Every structure is written in C-alpha cells, then in structure tokens.
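Only one protein chain is missing; all other protein chains are in place.
Chain nomenclature is as follows: A, B and C, assigned in order of appearance, with residue numbering initiated at 1 for each chain independently.
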Amino acid sequence: MPHLVLNLRLPVLLCLSLAAGLAYGAEAAPHERARDLGIPFDGTPGPLNAITDIAGVLVGQTTLISGDGKLVVGKGPVRTGVTAVLPRGAESMQRFSFAGWYSQNGNGEMTGTTWVEESGFLESPVMITNTHSVGVVRDAVIAWRVAHGPPDQTESWWSLPVVAETWDGWLNDINGFHVKPGHVFQALDSARSGPVEEGAVGGGTGMVCNGFKGGIGTSSRKLSDKDGGYLVGVLVQCNYGRRQNLRIAGIPVGREIESEDPYAWMPSDIAEHGSIIVVVATNAPVLPHQLKRMARRVSLGIGRTGSIAGNGSGDIFIAFSTANAGASEISHGPVDLRMVPNDSMDPLFAATVEATEEAIVNAMIAATDMTGIDGHHVRALPHAELRAVLARYNRLVK
Amino acid sequence: MPHLVLNLRLPVLLCLSLAAGLAYGAEAAPHERARDLGIPFDGTPGPLNAITDIAGVLVGQTTLISGDGKLVVGKGPVRTGVTAVLPRGAESMQRFSFAGWYSQNGNGEMTGTTWVEESGFLESPVMITNTHSVGVVRDAVIAWRVAHGPPDQTESWWSLPVVAETWDGWLNDINGFHVKPGHVFQALDSARSGPVEEGAVGGGTGMVCNGFKGGIGTSSRKLSDKDGGYLVGVLVQCNYGRRQNLRIAGIPVGREIESEDPYAWMPSDIAEHGSIIVVVATNAPVLPHQLKRMARRVSLGIGRTGSIAGNGSGDIFIAFSTANAGASEISHGPVDLRMVPNDSMDPLFAATVEATEEAIVNAMIAATDMTGIDGHHVRALPHAELRAVLARYNRLVK
Amino acid sequence: MPHLVLNLRLPVLLCLSLAAGLAYGAEAAPHERARDLGIPFDGTPGPLNAITDIAGVLVGQTTLISGDGKLVVGKGPVRTGVTAVLPRGAESMQRFSFAGWYSQNGNGEMTGTTWVEESGFLESPVMITNTHSVGVVRDAVIAWRVAHGPPDQTESWWSLPVVAETWDGWLNDINGFHVKPGHVFQALDSARSGPVEEGAVGGGTGMVCNGFKGGIGTSSRKLSDKDGGYLVGVLVQCNYGRRQNLRIAGIPVGREIESEDPYAWMPSDIAEHGSIIVVVATNAPVLPHQLKRMARRVSLGIGRTGSIAGNGSGDIFIAFSTANAGASEISHGPVDLRMVPNDSMDPLFAATVEATEEAIVNAMIAATDMTGIDGHHVRALPHAELRAVLARYNRLVK
Partner (left out) sequence: MPHLVLNLRLPVLLCLSLAAGLAYGAEAAPHERARDLGIPFDGTPGPLNAITDIAGVLVGQTTLISGDGKLVVGKGPVRTGVTAVLPRGAESMQRFSFAGWYSQNGNGEMTGTTWVEESGFLESPVMITNTHSVGVVRDAVIAWRVAHGPPDQTESWWSLPVVAETWDGWLNDINGFHVKPGHVFQALDSARSGPVEEGAVGGGTGMVCNGFKGGIGTSSRKLSDKDGGYLVGVLVQCNYGRRQNLRIAGIPVGREIESEDPYAWMPSDIAEHGSIIVVVATNAPVLPHQLKRMARRVSLGIGRTGSIAGNGSGDIFIAFSTANAGASEISHGPVDLRMVPNDSMDPLFAATVEATEEAIVNAMIAATDMTGIDGHHVRALPHAELRAVLARYNRLVK
C-alpha cells in the first residue's frame, strides 16, 4: 500500500513500519473558516481561534485515505485517521491536568473517563479516532509512553488513556481496522502548536455532520481582562446530526440548501446518526468539578446548532485545564492550588458554549466533498449557498 | 385548620382564610401565545399545545400578589405562588409514574430526586414554588396525602415529595415566607386538565426571564402515527438568563429590543441570574433510564434560546411517563411493562427539545409587566417590538 | 424565645413556648460506648472519638418525647427531634466548606445535594430529622440565617440548606408534624463542641437500627503524623438494617441475641427497613471530588456491619472539609487552596470506613429501650448479651 507521509519526523522509518494506509501531515493549504464567510458568532476569539491558543496544548493528526470503489473488508477503501490533543505537550503523561467530562448521549466510547471522574485528572493525551479503532489507539498510547517516558522506577506504573471515537463506516472500511500503532505514534510525535488543520483530517477524515461532510473543527475565546483574561479552546470531531435540524447563526439552513441527504434511508428525517466528541481546554485555574460544569455547557453550544442528540449519537465531552501545573506533583504533603470562584465562572461558561458552536461550523466549512466505500458520496456544506441562505435572513456580518 | 378548606375551589374564601396574599384562581382571560405572534417553531403541537395534552396530567396554581412599595420582611410586597403538576390526577400519590431527572446547573432545589433516581418512580405531584418556600410546600404535600389518601394500613408509609423552585426575590418578599400549607392544598385541589394559565402565575408569579418578565409556560408535541403518535408535554417555570443571550427563533432579539435590563447591576452582562425548572410529561411507554435521556434533552431546547446556564442558575429538569400505569402495583411477582425501543426514541427527543424551546417563549409572551418590592419593575417582552425584530430577520411565519 | 430554654429540662415550660413536644437539653449523663464494652475496632480515634474532634464542628440536638399510648395523628405519642451539625460553627452559612455526597440507596431525602454536587460547597449546617419534617427544618434554617446572618446587601441572597431524614413512624406520630421551627432554632443555637450525646436523641430519637433501638452515634479517627495527622469524624443517624444481618466486630451477633424483632411482620427476614444518614467531617484539605470519594467509602463501613442496603433504606452520606477556609471568599480573582494528593488519601479512606463502623455501633450501644405509638416497643441492644456473644467468638478486647 502506498505511503505518502507529509511533515514527518521520521518519514522513511514510519513508511516502513506502518502496515497500511496513506498518512497525510498537517501542511495543507489554509482553508476557509466560518468567520471568513461572514457567519456571526458571539464572543471574542483568541489569536488563532483554535484550541492551540491555550499555551502548551498541541494537536497532531494522522490522516489515512486510500483506495476507491467497492468495500472489501480489510482492503478498503480507507477514510479514517487519528487526532491527538496533548494538554501539556511532551509532558502530558507525566504532569497531569485537572479534567471533567460529560456525556450528553452515550452512544460512543471515551475510555479513561472512570478515572477522570474519580481522580479529577486527565493523565494522557485525548485521542480521537473511529469507533472500531479505539482499542489499538489506547494500547498504542501506553506503548508510546513506555517508549518515550521516563523509566518506571516504582515498578508499579500503569496508564488509563483517554481515547474517543465517532463512526466513519459510511465512507470508511471501518471493520478493516486500518489504524495501526504507528499511526498513533505519528499523531503524537507530530503534535504541535499553531493553526490546526480542520475538516476531513485526522480522526475526522471520514465523518458526516448534519448531512454534510464533517470532521475536525476548532475555535477559541479570550475573556476580557476584567473577567480574568483566560482562554478557552474547543476542538470537535463532528459526525452528528441531520440536515433537517441544522441551524447556523440560528437559521435552519439545512432545510434550505438543496442537496442529497446521505442519511435519507433512515426511518425518519428527524433521526440523528453519528456523534460528536468535544475537547475543551482552558488556562483558567478551575478544579475538576468546575471542569465538569464546563463540559456540561457543551450541550448548550450543540443545542444552538439544532441537535436533538439522537439515540445513535455519542455526544461525549471532556474539559481540562492547563493551570495548576503542580497539582499532580508527587508529594507527601498537600500541594498548592488556585481556583476561580464559582461566581466568576459565567464568562468561562459563555466561552465554552460559543466556541463549541463555532468549532462545529468550522469543521463543516473546512471539509470538502468526499467519496468513500461503495461510492458513498458526501457533499461539503456549499459556501455560496450557505451565504445566500443567511443573507435572506439578514444574518451575514459581511 | 387548613384541612377544612382542602376541597374548596373558592379562591375568595381562601383569600380570607389565608394569612397573606391574594389568591387568584385559574379563570383568567385567554392570553396570547408565541404562535399567535407568528414565531416559528419546529414540530407539531398537541391539541392544547400544553402539558395537559397528556391524558391524566393536571395543573393547579395558586398565585399570591399583595402589597406595594418598600420591602418589609414578613409583610411584603408579595409576588409568589405555587404550581402543581399531577402526573395521574387524583391518583398521583398512589399510582406512581416512571421518571428520570437531570440537572444542567444545580444552583437550585428539587427535593425527592434521590428517590426518583434510585426507584425510577415519581411518587408525588411535581410542585414548583419560590426558593425559600420549598420546605413548607414539601411537608404540605405529605399533609395533603395524609388527609386525602387511603389509610396507611401497613403503618409504614412515607413520602418523599418532589418540590422545585426558582428565586423571586427581585420582586417578592421571599424571606417573608408567604407561601402557607393552605396555598399548597389549593393548588393541588384546583388542579385540572384543559388550557394552562401562563405567565406571572403560580410558582412563576415573581419570576424574571432573559431580562423580561418570566413565569409559567407550556407547550406540547404530537408525534406522527408512524412514530407512535405519542404526546410530549413540557411545563417550565422560567426565571433564567440575561437579555444579551436571548435568542427567539434563532435570532438574538434580546440585543435589539430597547428596554431596561433588571440585572444591569450584575458584574458582567454575560452573567446569568435565576433558574429554570422544566417538567416533561409523555404518554409514551418509556423506562426510567429513557426518561432521564429525555430530561437531558431539555438542555438542547434551552440552548436554542441562547442560555449559558450561568453559575447562579438552577436548571433542573424532570421527565415522567403516564404509560405503564401498573408499574407500581403492589405485587409479589413481576409486573408487565412496555418499552419504546431506544432506536425509536429520536422523535421523543426532538419533541422534548422543541416543546422546551416553545414553552419558554410562551412564558415570556404571556407575562405582563410587574412591579414588586422596593419598586423593582420588570417589563414584559413587548410583542410588537419582538415582531418587528423578527420581521427584520425574515423570521415571522405570519 | 425558645433560645432561653435550651438547657432546661422543664417540659411544661417548653410545651408552652413551643407548639408541640418536649425538648430535652444536652446535659445527659455520660453513656457507655462501644469501646467501653471491649468491642474491637481498627484505627486510632481522636480525643473525643466524635465528629466534634474536628475543630469548628458543632453539634446541637433537640429531642422531642411526649405522650404515651395509642396514636392520634397530630397529638402523639411524639418520639422525634432534630440534630444539627455545623461545619464551621456560627460561620457555617457565611464561610462555606468543600463537600461531596453519595447515595448508596436513595429511599430518603437530603435536600441541597444538587447544589453540593454542582458547586462543591456545603453552604449550611447539615440537619437531620424525621422523614415528614424535612420541609419545616429546611425553611427554618433559612429563617435562622435571615434572623442571625449579616444583612443581604446584594438583595440577591438565597439558600439551599442540607436537610436529611430517616423514618421514625414505628415509634413516633410522624404524620403529626411535631417538629416546629423553634425546635430547629434550638438545635442550631445550642450546638457546641465537646462530647456528643448519642442514642435516642435529636433526629435519632425514634429510630430503630438492625432490630434494636438506634439513633445518633459518632466516632473519629486521628491519622498518624506520617499520614498528615488529619482528623476524620463521623456522625450517623442510624435507622437501617435487620437483625439477621447485623455484624459487630465481624460476628453475626444479631442471630444470637434472643429478642423480639420489631420488624417480624415484614415479608422476609432479609428485607431491611429504615435508613442511615452519615455525616463525615475532616480537617484534611481535600477537594469536592475527593470528599465524594470519602462519602463513597461510607458504604464499606456499613458493609462491615452486614447491611444489604435494602430497598426501603435511605442510605445517604455527605462529607465536608473544614480546611481551605478561604475557598468561598468573595473574590474577583482566583483563591488559593491546598489539596491532599490522591496518592495520600488511603489513610483518609480507612478512617472513614472505620469511624463509620464504630459510629453505628456507638449509636446502638448508647440507645435505651423505648416505647412509642400504639405500644410499639423497641429494645436496646443488650450490653451483657452482646459481650457474651462476642466472647464466644473470642472477639472482645477486654
């Protein structure tokens, strides 16, 4: 199988070591984003309008696209990948981050959440892939740590990585298990700060969102100095929803754009299909229970886009903070922390809602048309038609 | 002895017999509703577009309004009340209903939820009042059952009533404890089917919502025959939100209607204040864990109205089903039940989201201006101005 | 003024001043405790072996005992009361305490838990009473704060007090609602440090535990200096269990002590009846999610006594920390905190388990025989017989 690897740190080695697939790096041409089209959003974004606005947060993605035509399980076509979000860069598995999670609808997997809930800590990167590759990614994160981390001098180290998924079986040979450990290492090793590639990349490669092509999207908010000046970043792997329900800028645009509905075969045009994984990062010093509060606000951002959180949807959210970097220090006595008072959290809540809404639209705006298994074709949200609809409702800001 | 007036439906008499306040009955003139103004909503409402579309569900309300001018704790002014939702009419405390609940933000009280969660049953009416009167209402529900229910032959009966609240201290002498047991009996005894009075009535009397006058609102959805033909009804006591965030029909109307913000004194114009209690009823045969799923969808309906679920907000939701009427039969062996398959729940989810959104707007549309303690004045959402804003965005259906 | 009669044993006077009932003060003669009988327990208790070993924690109790003979609802006999645990003495409603809660079986009420879960704070005393008096106690806590607290300068203060209960209807005229606001004020105003009266006092007055007389019990543990030297205190209102299941020091003593089973009329001799409320206090600087972890350990202590957490049982636990006294400071910016590392929590977990087990046995050892409504008689656990059973199993330490 062909191996075309962009932006590799060890391209040749990886090419040799990977069993299958085409791995794209992150040096793609800049893509349009929702604001470029004049779509209005609330709040003030950070410099990159991306989760990487939070210092220390790195994103790495491995994109696997190969083959065409009829599905042959184990052969392809392949439309899948892995996205890695590292809370504290290379230290993400030694220096833990306070975290909280929430499931709006649990038809999905996010491993490691039982320990997040118990301990209050995220002790690994957050990985996102397809539904049937969660296992390989999980164990590979451990293997990566074994290979890269400091030696385990206590002989009692273990890890419970956080790995989430959405289902790409409409476009991808999902039962072919094309994600391999090497793809996971690549996503982790290539993770970096700066702009995040959006659309049909990484774990989001084969996703479908609100009846159009979905994938990875991101956005951020910068609080006013009066409100602490904190940053909140969101990254979504967007695979949920039905066209009938889609609202952008509050307008039910899904009903007004003529386009084939990839899920027209479903029993009802209200039924949703697919999932959304949302990662929320902040540099505000918030405690685990406060991060759970932020995770619960993701639902309100998704609500703005018209979702009903259908039965088939895995709508699972995790929020972490890069503040309190010493919280997981190995210490016999107590460690020192800081906490934003509950009374000061509303701007963080608003930022979470707003950045979630925008990240979803960014994912759809960045995505392009894709044909996958058995000729299944999913059209991207057409920019000009979208603008035309919003203009009819006086909802364009430029 | 309040028990003597339990069966009266004579508000005038009650006004005389009760320690404080003027109790209004339910015979108010019909008020305008959101659809009357041409505001568009998704889905098909039931005949009454009210929670009482679900057969057996009764609503009773006691409204307490008296006094004017400066606050004298214990004297007034009084702007408060009680709303009762009876799942199975007079049998609500003998024949229990499957139920589930969810807290989007727990700055509020809903008693009885620990047992709802454990048992899967709602074993009482759902009562809604002001924050500082939850206790009196709770014990009064037990007293009402003691007075009305069958004798406790086992000598081991107890009750854990469900009573929720939102805070009306901006308009009401909330620390004067003006809700008395008799007001609770009145709400229970006067509960009935048919249209539900909305706006500044019952528990919603003194509420403020999204910067305008709030209160009680309701709506319902009727599923297509293909989807089972079930009904879903929603009743809200609406007291949450800031004007800046308010979206109606997806349009941020709160920013475009000139009006004094009653919460302009708060530290930030994004900060929310207040709460929303939502009661969801259905006749679909859904199990407790499925009702919890429905309760979680309320967040998505609130999300459509722009809420960020502020720190100060008690956003607590309960959903119950009137199906499976024999589920709580005293039986040595198993009881027979029916269950909607998970795969068929999406229309129920959509109905919950849609009816929540509409019930909130109905509460605001029905409410009228009110002046409470210390001259605090809260303006109702002005119908003509609202229509003008929506017309500018091409979002009126008539 | 009920406050004046707090320490009196003058029922007539109290009867005049209070609406109903006989209120005993706290100056009872010292009672025997489990260790006095030679029952072995794990761990090292604090100086008082009581929840009041934690500095700042005060306990106040109002005991209501009056009448004899046949039940006349509203008249008696009365066997009930109120127990108040104040986390930070007089400041308990101004200076909040981190807290977490857990329900092992939710056939009970603990109001205020939705906000404890959301905010991480306990913002009131923990009150314990009978099942049908939760409401009056809850509103009375608010009234007490209104009367005693600083004025509410923001005009936006509200309170969501924590009030729990167990059912005393086997001995008490529970539907007579004999607990009045004055009894609540009395419990709060008389709260003090030092030894805690145990047995049939306060909220525990009419309780039955494991087939014998139950009530209030307490115990504490002092961690070694190596483990931080922290204190953990437990107070229980003990009303759960069946004689068949009772284990003391691991021995199923309930099966070997000849005594009439007050619940012999129940359908099965395994079925439990009643409830247990457990309050855990510590001065260790633990965060809300860590306090929830401690609350979950209460189950293990109850497990040691043989409980199956029967369907009828409200087994609800709350844990709070008096450390981080500045956590709820009104502050625009972040506040400073300390946190015990998760890796150092095992001694706190062990202390919780051990002190729970001992507090339950203390409640039973301190209680004395009681006759209540309709001549229902509940025997106290007989000390000599208990010692004889334990001696047969070589399980006495003296």
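In the analysis below, contacts are C-beta pairs under 8 Å (C-beta built on N, C-alpha and C of every residue); 3 or more make two chains touch, one makes a residue touch a chain.
Just so it is clear, the model here is predicted, and its values are computed rather than measured.
Engineer: For the chain left off this view, which of C:83, C:105 or C:218 is in contact with it?
Structural biologist: Of the listed residues, the one touching the omitted chain is C:105.
Engineer: So one chain is hidden, and I want to know which residue out of A:221, A:273 or A:296 touches that hidden chain in the complete assembly.
Structural biologist: Within the whole complex, the residue contacting the unshown chain is A:273.
Engineer: Touching the absent chain in the whole complex: find that residue among C:234, C:281 or C:353.
Structural biologist: The one listed residue touching the chain not shown is C:353.
Engineer: Touching the left-out chain: which of C:90, C:308, C:325 or C:388?
Structural biologist: Answering carefully, the residue with contact to the hidden chain is C:308.
Engineer: Mind listing the chain A residues that contact the chain we can't see here?
Structural biologist: Residue positions of chain A that touch the missing chain: 73, 103, 105-115, 117-119, 131-140, 142-143, 146, 155-160, 163, 167, 169-170, 174-175, 177, 273, 314, 316, 374.
Engineer: Which positions on chain C touch the chain that was left off?
Structural biologist: Per the touch rule, chain C residues meeting the hidden chain are 42, 104-105, 226-227, 245, 247, 249-252, 268, 270-272, 293, 296-297, 299-304, 306-312, 342-343, 345-347, 349-350, 352-353, 392-395.
Engineer: Pick out the residues on chain B that sit against the missing chain.
Structural biologist: On the chain B side, contact with the omitted chain comes from 117-121, 228, 285, 287-290, 293, 327-344.
Everything that follows uses one rule, which is that only the chains that are shown with their structure count from here on.
Engineer: Mean of the CA atoms for each chain, then the mean for all of them together: which chain is nearest?
Structural biologist: Of all chains shown, the one whose C-alpha centroid lies nearest the global centroid is B.
Engineer: When the CA atoms of chain B are placed over those of chain C, what is the turn angle between 0 and 180 degrees, to the nearest 5?
Structural biologist: So the angle, rounded to a multiple of 5, is 180 degrees.
Engineer: Rounded to a whole Å, what is the gap between the Cα centroids of chain A and chain C?
Structural biologist: Chain A and chain C have C-alpha centres separated by 47 Å.
Engineer: For chain A and chain B, what's the span in angstrom between their mean Cα positions?
Structural biologist: 36
Engineer: Which residues of chain B are in contact with two or more other chains?
Structural biologist: 105
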